[in-house]
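Attaching a single structure in structure tokens format; questions to follow.
Missing here is one protein chain; the remaining ones are kept as they sit in the complex.
Each chain carries a letter (A and B) given by its place in the written order, and its residues are counted from 1.
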Amino acid sequence: MSSTKYTEYDAYAADEAAEGRVFDVNGQDWDRVVAGAEDGSDERLVVNMGPQHPSTHGVLRLVLTLDGETVNDCRVGIGYLHTGIEKNMEFRTWTQGVTFCTRMDYLAPLFNETAYCLGVEKLLGVTDQVPERAQIIRVMMMELNRISSHLVAIATFGLELGATTVMLNGFIEREYTLDLFEEISGLRMNMAYVRPGGVAQDLPSGALGKVREYLDRMPKRIKALRKLMDENPVFLARTRDVAYLDLTGCMALGITGPVLRATGLPWDLRKSQPYCGYETYDFDVPTQESADVYGRYLVRMAEMEESLKIVEQCVERLRTVQGPVMIEDKKIGWPAKLAIGVDGMGNSPRHIAHIMGTSMEALIHHFKLVTEGFRVPAGQAYAAIESPRGELGVHVVSDGGTRPYRVHFRDPSFTNLQATPAMAEGGMIADVIAAVASIDPVMGGVDR
Amino acid sequence: MTSENPEQKAEQAADRLPAQSPEERREQPVVRTGMFGARTTGDTSGYGRLVVRQRPKAHAERPYGGPDGAAEPGPFDAVADALAAALPDFGAAVERVVVDRGELTFHLRREHLKAVAREMRDRPDLRFELCSGVSGVHFPEDEGAELHAVYHLLSITHNRRVRLEVTCPDADPHVPSLVDVYPTNNWHERETYDFFGIVFDGHPALTRIEMPDDWVGHPQRKDYPLGGIPVEYRGAEIPPPDERRSYV
């Protein structure tokens, strides 16, 4: 930029996009900007919000056309976090794919993994052969993950509405949930814990006791959080009757998850199309009728309480159900028995002694399965699970090789984010923040 | 490079085959020999004679059954019957029906896609209210139908899923847009256009969504390289994943 404090230029000469004067604000130039705005005859103002903005829930870009404080037009720009995960997975084995897809929706890594693994298991035709203990561990981990994801959703929601207290409370509870993940899988985030055919390793001794302690603590904490927010007049004023989207709108735009359940439709894939044995657990699908931001908040809160109920049942079952956590089929199941050592997760010393010391065949088998991977019969499959944000679908295509031919994720954040204009247009600019926060998009999932 | 080895000679000859018509090529049983896809040098893997055959086009016969794979008529037959009753030109619209792994797929001719989707959404006995978007798949070997667009529909009323699949040749990558029927497909179609170059006719604003606007090419096609760079680690140079030797 030259020394002029603002530039007035025809951005797209002779194009229909030349919509008047463009102000490039460079700092210490507010007088000129204000003077320039006063000259203008119409009140219409186009504001670019994001992709780096503290209130847009990540690298989301919103182009808002404002009339005063009213949003006339809202356009959403995404793609600022596009990582090429789907393409990268085509160059790794089926098992390695877990490591990539777990990093998509980084608040719900276990859901990405489970959806992908269910798709691969469907392609392999081994859905029934996954051991029961592995299924229970998957359910327990997913429900814990749902709690941690909703906690971050509510924490950032509070932060974006200007309430730091909510953020601090949400994040400290998330820390306690992440402690469990670390205890069980060795990692706080991006665990790659769920694998095709089961889970990476069994629960370490003492893990169930830790989950038990968590279950004793958490209901009180959720109650405290509800006490802080539920009837808070400031919070109510910012959320009630804001960003209304009814059932018809949700259906047309393909919205699922808490946003859909806040319109009163109890659609939850855990109930309607159960996977991982969800039909055997006792829980409710919370709904609200208000179809606004407050309703979505209440649904998330109630879902956390339901998740705690499921985790409790899982703990009870895991005390009695023993057995392997990986499929018995030696052609698919990861050969190593993994263990968590001082430096993280790795092969267990006993397994190393076995393959290096006693059995040449086991060594060959281990080598083949780890370097080459297993082959998946050609075909395609679609598996969908209920992630914290809605229907997480995975479309896996195999050409019969050791690597996925194509993996496509139907991420709920991506689909739900399309509703932003429907929720924001006609409202106040401050409510755009509440609308986006109530959708709870995770940009890693949106852009993949 | 020529070789005295008869096996290698045959492989080298296979690399120089003259162009064939698509039908001939599709019927050809062999796509690839060997384990590593090595064709111009000797394959030392011991898998040199392994023959990988082209995937036959699957086709299911009545009764279609249901998601549980039962042999008697089930929900899939109900969907097919309802669709046949709704469409006067069912035979022309539906190329083939595939039942695989408990999932029902209608392979459609692209010009009928919109009509089928509308019936799928509106008819009381079908009622597929929710579309889970479109997923592109690129099959460079499938001549005349390189690009596939796959739609997954969900009926909340009947609690069913069905898959629609249309193809279009690389030379004419046009598929009708379903945004009129399922507005949720707006971004999904933009994404598939961005990644595969499938042009959805009738889309209100078909522009790139994930990649920068001035990006050249459609990165998730098979003929687009992964685009990694070699990485040096302690003196060894590791090529990007798509350039490494690997099992296929």
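As a working rule, a residue touches a chain if its C-beta (ideal position, glycine included) is under 8 Å from a C-beta of that chain, and two chains touch if they have at least 3 such contacts.
As a working rule, contacts and distances are computed from a predicted model.
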"Quinol oxidase subunit 4", "Electron transfer flavoprotein subunit alpha", "Aspartyl/glutamyl-tRNA(Asn/Gln) amidotransferase subunit C" or "NADH-quinone oxidoreductase subunit B" - which is the UniProt name of the missing chain: "NADH-quinone oxidoreductase subunit B"
Of A:M49, A:L64, A:L81 or A:V315, the residue in touch with the unshown chain: A:L81
Omitted-chain contact residue, chosen from A:V47, A:I172, A:A224 or A:I364: A:I172
Full-complex contact with the absent chain, from A:N72, A:T99 or A:S348: A:T99
Footprint left on chain A by the chain that the document does not show: 27, 51-54, 58-59, 79-85, 87-88, 99-100, 103, 106-107, 152, 156, 167-168, 171-172, 174-175, 188-190, 443-444, 447
Touching residues (missing chain, whole complex) on chain B: 210-212, 215, 219, 224-229, 231, 234-236, 240-241
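Keep in mind that, in the parts below, only the chains that are shown with their structure count from here on.
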Intercentroid distance (Cα basis), chain B paired with chain A, Å: 27
In the complex, chain A residues that touch chain B: 78-79, 82, 84, 86-88, 91-92, 122-123, 125, 251-256, 265, 267, 272-273, 371-373, 378-382, 384, 391, 393, 395, 397, 399-403, 405-406, 408, 410, 414-415, 417-418, 447
Touching residues on chain B, where the partner in the complex is chain A: 52, 55, 58, 100-103, 105, 129-133, 135-138, 150, 152, 154, 156, 159, 161, 163, 182-188, 191, 208-212, 219-220, 226-227, 241-242, 246-248
